[in-house]
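Only one protein chain is missing; all other protein chains are in place.
Just so it is clear, A, B and C label the chains in written order, and each chain counts residues from 1 on its own.
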Amino acid sequence: MPRFLSWSAAERLLPALTLAALLAGIFHQQPRAMSYFGLDLLLNLSIPIIFATLAQMMIIAINDLDLSIGAFVSLVACIGSTLLTTEPVLGVLALLAGIAAYGLVGALVEWRRLPSIVVTLGLSFVWLGLAVIVLPTPGGRAPAVLSTLVRVKPPFAPLPVYVAAVVALLGWLAVSRSSMGVVLRGAGGNPRSVARAGWSMLAIRVSVYATAGVLGTLAGLSLLGLTTSGDANIASRYTLVSIASVILGGASFTGGRVFPVGAVLGAMTLTLAASFLTFMRISPDWQIGAQGFILIAVLALRALLTRWKETS
Amino acid sequence: AETKDMKIALSNNFAGNSWRQAMLKSWETVTKQAVADGVVAEAPAFTTSENQATEQAAQIQNMILQGYNAIVIDAASPTALNGAIRQACDAGIVVVTFDGIATEPCAYRIAVDFKKLGGMQVDYFKSRGIKGNLLEVRGLAGVFVDDEIHDGIEAGVKADPDLKIVGSVHGNWTQTVAQKEVAGILPTLPDVAAVATQGGDGFGTAQAFKDAGRKTPVIFLGNREDELSWWKQQKDATGYQTMSASIAPGSSTFAFWVAKKLLAGEKLPQDMVLPITVVTQDNLEDQLKHTEKGSVTNVEYKEADVSGLLAGLKK
Amino acid sequence: MTAAGGGAAPAAPPAGAAAEVFVDLRGIAKSFGAIRALRPVDVVVRRGECLGLVGHNGAGKSTLMNILSGALSASAGTLAIAGEDLTGRYDVRGAHRAGVRCVFQELSLCPNLSIAENARIAHPALHGFGWRRRAAALMQAALDGIFPGHGLGMGDVVGSLSIGRRQMVEIARAFTETEERARLVILDEPTSSLDATAADQLVAAARRFAAAGGSTVVISHKINEILAVADRIVVMKDGAVVDDRPRAAFTREGIVDAMGHAVERARSVRASTATAETMVEVPASRRDGLTFRAARGEIIGLAGLAGHGQTDLLLAVQARRRGTRVAGDVALVPGDRSTDGVFPLWSIERNMSARWLPHLRRGGLIDLGRERAEAGAWRERLALKTPDLRNPILSLSGGNQQKALFARALGAPARIILMDDPMRGVDIGTKQDVYAMIATEAAAGRTFLWYTTEMDELFHCDRTYVFHDGSIVAELAAAELSETAVVQASFKDHSVTDHAVKDPA
Partner (left out) sequence: MLAALRGRIAAAPWIWSFLGTAATWLVTVSISGGRGGEEIISAALTFSAFTVLVSLGQMMVITTGPGNVDLSIPSVIALSSAVAMLVMDERAGMIVPGLAAAVAAGLAVGGANYGLIRLLRIPPIIATLSSSLVVMSVAIVLGRGLKIKPPQVFADAVTTKVAGVPLLAIVALAAAVAIAFVLERTLYGRTVSAIGQSRRIARLAGLDVERASLLTYMLSGGLAGLTGALIAGFSGGNSLDQGAEYLLLTIAVVVIGGTSVSGGRASVPGIWGAALFMFLIVTMLNASGVSPGLRMLITGLIIIGVIAVGGSERAPR
């Protein structure tokens, strides 16, 4: 079989195919979506999800799981809509402190050899608590820069398309191609081997968590730009969405198998899956369940492909 | 203008409790009739899978694409949807928010005065001559409604030297959570004379008092059928007195008619206040009779009711 | 940047006693809780020397090497490298800086990365623009130098390789050099998963490395290999060095003696205990292949180059895949302990009993007393080296873990025993015991399907099937069996050129 037709290539392509199929479905249901304006409306809320997904992917790359990313994104939005507007210097410091805190948590997880899943679960309460303290009732106001930035109308394609492309490219370069990305994925594949080669797992974990913090901050700020004001509960669902997106992108929870491009496509797919339902007319009772069916269908497609691969 | 060919959508963020189910049902009943009567072309309801502002914002953006003429919203957050609502307004769509309202200036707001709902409770306790310790059962932390009601209660208590809040828990507007939280804090509290609540949590609170073997205080209720029938039972057995108040789920139908009127070109104020639905010692039996088992005391509005109410408002 | 192992081999004289000392370990001791893995030992390694390290399972070889490679720190003693005393400030990084490389007994590559990417993990210097190309070239040169004809692509993901080829990659990686040179390469049972061809290639490479002035330490239970490769041999027993002499002063028997084992019995063709009753039948996977058949009481050898379908056949029987006929319960002795064998969280006892559980039940419940008693019996039978069967399995040395896996399979009432190159890392004394046990069990009616990479073990079988490229190409009766016959069959009807040609050395 020629190389470009190989099964693993098809597997890599799957997230893109799924996204294309979903877009086709939406365009079929609602031709109006097939326009600059339509794509913008469909996809602009995927920008923060893309960032949150990449943050999650960094953590999953080293076999950890981050149950706090949603709460962290909310916290960033709350800080952004209050401190950052009223006292920009303090606001920036607060955001930097958040990133540093993320790094510290990474250090704690490594140093005490803790299961990331509960540490980040606890952490999510910390972020949420801080968010409620910073912004007890929803409100505040996004810095004008942010709201204008996310509403930029570049030529040819709407902003989310550019963001997705650039982020996917950078993620691919950093994680899949760069020499540091190899060490990162190696740390997920066989941490002991990486440690025995003289790398510091502590340094790796701290940088991975801090990077997740940076990406989470970007997610929070872009979300804030889109919504124009904050809310302590605004992004709690990003935790599960980001996990689902990473997996949809072809990654596994363990073993350092992560794919940045797939993750970005996965994030867009999940954003669109919900929209697809709004375009189809489903009885309100089953609307919630239908989202479950879509998730199942998308992933079942992947299973089918693997099945074919095995039997052929 | 003629609204016969116009489409109105309901954007809802949560369906997982009896209030929301009643709200959706009222919407369906009233809009079905309206569609049959040729008032509007269609009026579907959409619910997001998770109670999340971001998901609802995406949903609203999709509705813009779908070309709805008006969108009625029960908002997950008063502020987080503002971006999407702004886009809708820019696209010439009429946006009406109710219950969970949105602060975006271009949207219409139909709300009950939640602060007043808080203050009303303290006023009632005062009118009963209750003095002493108050337990407050709050809603979901960080949500706008919780804060509003809480502020109303707090302001009322501050103005009254005889009442003191000795404990406060978050019941998340859920009977089981309220029951658990109250049961937890109760042993650490001195005698409690009254409980201020937010709706959907009164029955759980009563259960917790019962399980702890404490005397049932005056618990302000939130119009749920289980709360009312419990009250009826207590009333018949011991002459128990209290009061119950909440926003009617049928406010969605009010919002529907407002949207319809706006589409028809009527000028309406940006902010409208709905009366709080109150159940008192006297009309308890009557209200209970009209409340579906396991549901919430409801009021469904007809177009004429809305006109009447709005006329009253304008005065 | 060169691959030292693959470099030209100037015929330098073997390192004599006069050569400069490179590593000097003095009074090194190590305890794990109550277990004294190393009593104080003194070992030196000289430049240009290949040191052979032998000893029974659990003698402390791996522990000593883990200390030398910085993965463990010693409880007592001093460590000097190239004349510099590094005691107390020696760790993995320090070892790398000093040029000490280690191929660990348990493979330690990242399975999710490609071969070239794994080189990057070992070399901090491989970074910046074009690092991928450099890493691939480095590994390619090393693999070509040590294992000519390896057939590996540098972009191949390690996890998709068979264990033997993974071992090849890891060995080659240990010999690669960037600005960090390789001065001492430790090979802890490097050939345990390699077939004979690759093992010979490795021996040759180690000799070339020594000739070029590098040092190696080779640990192996294959005495012939040690004799072929070492300049000097250190024998360990119970955590102490009991013998340390130049290679010339040792014979095969001498080493086995020093390790404290009875000398091996002379090889003899065993009397078959096979019966007529067919227990396993697997149809040929291709038209030109042979059907696999095994009878009750028969010991069947599976031979051929590593990774040519032997393990697949065992797994097909274990899973009773469609087409196979299996008449009776099956138990497997895996060879790849970490991925196929050991439950890392469990005690030794639980690891053993995993396969017995259905039969340990009384009234649906596991009889803990019987579990303990049977595990205890197996400890005696296999001379398992542990103070307490409730200790974690990972506290055992590699060979002793393997013994526990034997107990797991043989302790079950299964009538068919599958063995996937099960003697990896088992010392020669234990091997003799296990061979005898297999013969006894076969006489009692059990059937053994035995994949092995060690030619010698095939002589314990009644019949041998030779595998090539996923199917069976030859069947050899015990009387027809010889190394030449197996090798010939392995390459029969296939172009020899695209395979590793057996190294005549």
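As a working rule, a contact is a pair of C-beta atoms (placed from the backbone, for glycine too) under 8 Å apart; a residue touches a chain by one contact, two chains touch by 3 or more.
The structure presented is a predicted model; accordingly, all values stated were derived computationally and were not measured.
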Chains on display which the left-out chain touches in the complete complex: A, B, C
Among B:179, B:198, B:252 or B:277, residue touching the chain not depicted: B:179
Listed residues A:150, A:197 or A:244, member touching the removed chain: A:244
Touch list for chain B against the chain that is not drawn: 15-18, 20-22, 25, 49, 138, 141-142, 167-170, 172, 174-177, 179-181, 183-190, 203-204, 207, 211-212, 224-226, 230, 292-295
Touching residues on chain C - with respect to the absent chain: 318-319, 330-332, 334, 339-346, 350, 354-355, 357-358, 361, 364-366, 368, 394, 408, 412, 414
Interface residues of chain A (partner: the chain not displayed): 63, 67, 108, 112-115, 117-119, 121-133, 136, 240, 243-244, 247-248, 252-254, 285-293, 295-296, 299-300, 302-303, 306-307
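What we mean here is this: only the chains that are shown with their structure count from here on.
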Whole-Å separation of chain centres (CA-atom averages), chain A against chain C: 43
Length of the line joining the C-alpha centres of chain A and chain B, rounded to whole Å: 34
Residues of chain A engaged with two or more neighbouring chains: none
Contacts with 2+ other chains: residues of chain B: none
Sites on chain A touched by chain B in the complex: 30, 32-33, 38, 41-42, 44-45, 48-49, 128, 131-132, 136-140, 147, 223, 226-238, 271, 274-275, 278-279, 281, 284, 287-288, 291-292
For the chain A and chain C complex, residues of the former touching the latter: 177, 179-180, 182-183, 185-186, 188-190, 192-199, 255-257
Chain A-touching residues of chain C, taken from the complex the two chains share: 69, 71, 92-93, 95-96, 102, 104, 108-113, 117-118, 120-122, 124, 126-128, 131-132, 159
